[in-house]
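First the structure, then my questions, so here it is.
Removed from the display is one protein chain of the complex; every other protein chain stays in position.
After this line comes subunit A, so read on.
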Amino acid sequence: MPRLTRRRALTAAAALASGAGAGAGAQAAAAPGAAAHDHGSPDSPSPAPSSTSSPSSPSSFDEVYKGRRIQGRPSTGGGHHHGTGYAVFVDGVELHVMRNADGSWISVVSHYDPVPTPRAAARAAVDELQGAKLVPFPAN
C-alpha cells in the first residue's frame, strides 16, 4: 500500500479535525489532495451500466472517510473478484464488493442493501465497521 503523501495526510487531518460524520468524507473527497487521484467522478453512476458480462468499470477513488482511508480501483483479476473487475480497500485491507446487474453495489459487510457506487459501498462499510479492522478474506 502506498504511503500517505503529505498533502493527503493534511487532507486526512482536516477531515478528522472537522469531526466525524458524513461531512468529513465529503470534505475529503472535495479536497484537492483527494481529487488528484480521482479519475472522473465515481459517485456519478457510469452511463448505462449494463447486465452484460463485461460492464465498464467505475473510476478509481481514494479518500479519507471518517478517519479511514478508502480506496477503489479497477482490478485485473485475482481469483476472488468473481468478475467484478473492481477492488475496494479500507485502510489497505481488501473489502469484498460485488456489482449487481442494475449497476448498484454491495459489500460483504453490507450485503443486503445496494448503494449506487463502489465508493458508497466503501463508506457504508466504514459506517458498519465503527472503527473495527477488516479481516482479510482468503484469496482462493
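Definition applied: a contact is a pair of C-beta atoms (placed from the backbone, for glycine too) under 8 Å apart; a residue touches a chain by one contact, two chains touch by 3 or more; residues count from 1.
Just so it is clear, contacts and distances are computed from a predicted model.
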item	value
From "Tyrosinase", "Na(+)/H(+) antiporter subunit B", "Phenylacetate-CoA oxygenase" or "Protocatechuate 3,4-dioxygenase subunit alpha", the hidden chain's UniProt protein name	"Tyrosinase"
Residues belonging to subunit A that touch the chain removed from view	51-53, 80, 82-84, 96, 98-102, 108-114, 128-130, 132-135, 137
